[in-house]
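Below: one structure in structure tokens.
Up next, chain A:
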Amino acid sequence: MSFDWIKIPQALLTVFVVFNFGLLLNALIAKIAARVGRRQGIPIWQNYVDLIKNIGQRSLITHGVHFYLGPVFRLTGGVGLLLFVPTIYGSEMFSNLSFAGDLILALYFVFFGTLGMALGAAESGHPYSAIGVSRGLSQVTAAELPFALAVFAVALQYQTLSVTDIVAAQQGGILHWTLFTNPLAVAAAMLSFLGSMMRPPFDVVLAPQEIPIGPPTEYHSSYLALLQTNRAIFPIAKIVIYMNLFFGGAASWPVFALKVFLIYMVSVFVGVVFPRFRVEQSIRWFLIWAVPLGVLAILWV
Partner candidate 1 sequence: MPEVAHIALATGFALVLIGFYGALTQRNLLRIIVAFTLATTGVNVVIVAIGHMSGRTAPILDAAVPAAEAVSRVIDPLPQALVLTAIVIGVGITALMLAYAYRLFETRGTLDIARLTELKW
Partner candidate 2 sequence: MIRRALVLVLLAVLGALFAALWLGFTPAEELGLTGRYYAEHTAPDLGAANLVTAIIVTYRGLDTLGEVTVLFLSAAIVGLVLAGGRPAARRKPPVPAGELLATGSRLLVPLILLLGAYVIVNGHLTPGGGFQGGAILASGTLLLLLAEPLKRFSHGLITRIESLSGATFVALGLLGLVFAGGFLDNRLLPVGTLGELFSAGLMPVISVLIGLKVGAEFSSMLASLSETEDS
Partner candidate 3 sequence: MVSAMPSPILIIASALGAAFLLGLLDERRTRTAWAITLATLGFMGLVSALWLLALATGQSSTVDVFTAGTPPPFAINLRMGLAEAALSTLVTLTGLFAAIALKAPLWAHGRRAMAVLLILVMALAGIILTRDLFNLFVFFELAVIATAGMILLADDERALSAGFKYLIVAQFFSALLLIGIIFAYQVTGTLNLDGMLPDAGGAHAGVTATQVGAIAFFLMLIALIAELKPFPANGWALDIYESAHPAFSAIFSAASGAAALFAVDKLLAIGGDAWLGIATGVGIVTFLVANVLALPQRNDRRLLGYSSVAQTGLVLVVIGQRDILGDGYLFIAFGILVAHAVAKAGLYWLSGLIAGRGLEDWAALRTRPLLMLAFASFLALLTGLPPFPSFYAKWDLVHLLASHDRLALLGFVLFGTLIEAGYLFRWFGHAIKRAAPADSVACPAERLIPILTALVAAWGLGYLWGALSGQANLLLSLPLLFALAFVLLDWLPARIKNTLAIAGMLGYFALTYQDYDPLRLIFALIFLVGGAIVLLASYHAPGRRAGFYPSAMLMYAGLAMLVQAQDSFAFFAAWELLTVGSYFLILRGKASEPHALSYMLFSLGGAFLILAGFALAAQGQLQLPLEALGAVVEPLSGWVFLLLAVGFMSKTAVLGLHIWLPGAHAEAETDVSPMVSGILLKAGLLGLFILVMNMGKQQLYGVELTHLMLWLGALTALAGNLLAAFQEDAKRLLAYSSIGQMGYAVFGLALMNHLGWLMALMFVINHYIYKSMLFLSVGGVAKRTGTRDMYRMGGLITLMPLSFIAVLIGIIAISGVPPLSGFGGRWIFYNAILDSDARLPMIVLFFAGPIAFLYLFRLIHTIFLGQLKDEHRRVREAPFWIVLPQMLFVTMLIIFAVVPGMALRHVDAYISQFIPNGALSWQGLTITSQYGYWSPVSIMIIIGVIFMLVFGYLLLINRRAQKVKQFNIAFAAERPYRPETTHFAWNFFAPYRKALGFLMLPLVTRFWSTLTDLLNTAGDLGRRLYTGNGQTYAIHFLVFVVIVFLLGMGGQP
């Protein structure tokens, strides 16, 4: 097949934009959260500083090959996820590499980074990493379910699995958004969104207090830098999927920025209000509150 090489610089551009946007957004969110907590909060460029600092740090430590590769998997997962999904609707330029596969590809590729990083962390032999992974996996099985149901509902609704087509189907006025055409699905999806954003009440996996940052415990300096980079890209990539599936996608970068910010804020709002769940609690919570919505969504379509 003929591959037009222009896609590569275009994709890189997307990555660059999203990366910076992500760094800033994270800082902004952190600041907002701090302000809610009556604190000053970090400066908006703080993340750049941390990143450069971590890159600059010299480390001589590794716990083994897979430990070394863990962050690589992670970042590959983030970037790949971003690139498998068209970022800006209607722009050939920012449809990225979505020719490689449809929605399903994106959904399953989410796990690529998580799995790779979990393995790497596990090789460090640090019990906290293992515990963190155990908690994370346990929670994700329940948290992903409503999202999967919602996605399936949407796919049924539009009779397609191609993200572009789904976005296309939502064009022509806010009322065509899945948000309004299939509110149940969106509700379910947003609940599971809370679970996947690693914020309270579902942040026991990272558990900043008792387990120093969970799975990535042993990662530092340049490894950490990769993880941070990913932390800037990955959530955005995820939110892009939500945006495309439920909120009519984005036809231009400003709209993109706005929608991503708002969707992100949902989890922040909830996060600052609620205390943390234990894992089994959150599992039950998802099964009791989110899953039924998803089921209804499917039956309703």
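Just so we're on the same page, a residue touches a chain if its C-beta (ideal position, glycine included) is under 8 Å from a C-beta of that chain, and two chains touch if they have at least 3 such contacts; residues count from 1.
The set was built so that all candidates are chains of the complex that A comes from, given by their letters.
This is a predicted model, so every value here is computed, not measured.
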With reference to the defined contact criterion, which of 1, 2 or 3 touches chain A in this complex?
-> 3
Chain A residues within the candidate 3 interface of the complex | 1, 55, 58-66, 68-69, 71-73, 75-76, 79-80, 83-84, 97, 99-105, 108-109, 111-112, 115, 118-119, 122-127, 130-131, 133-135, 137-138, 140-142, 144-145, 148-149, 152, 155-156, 159-162, 212, 217-218, 221-223, 225-226, 278-280, 283-284, 291, 294-295, 298-299
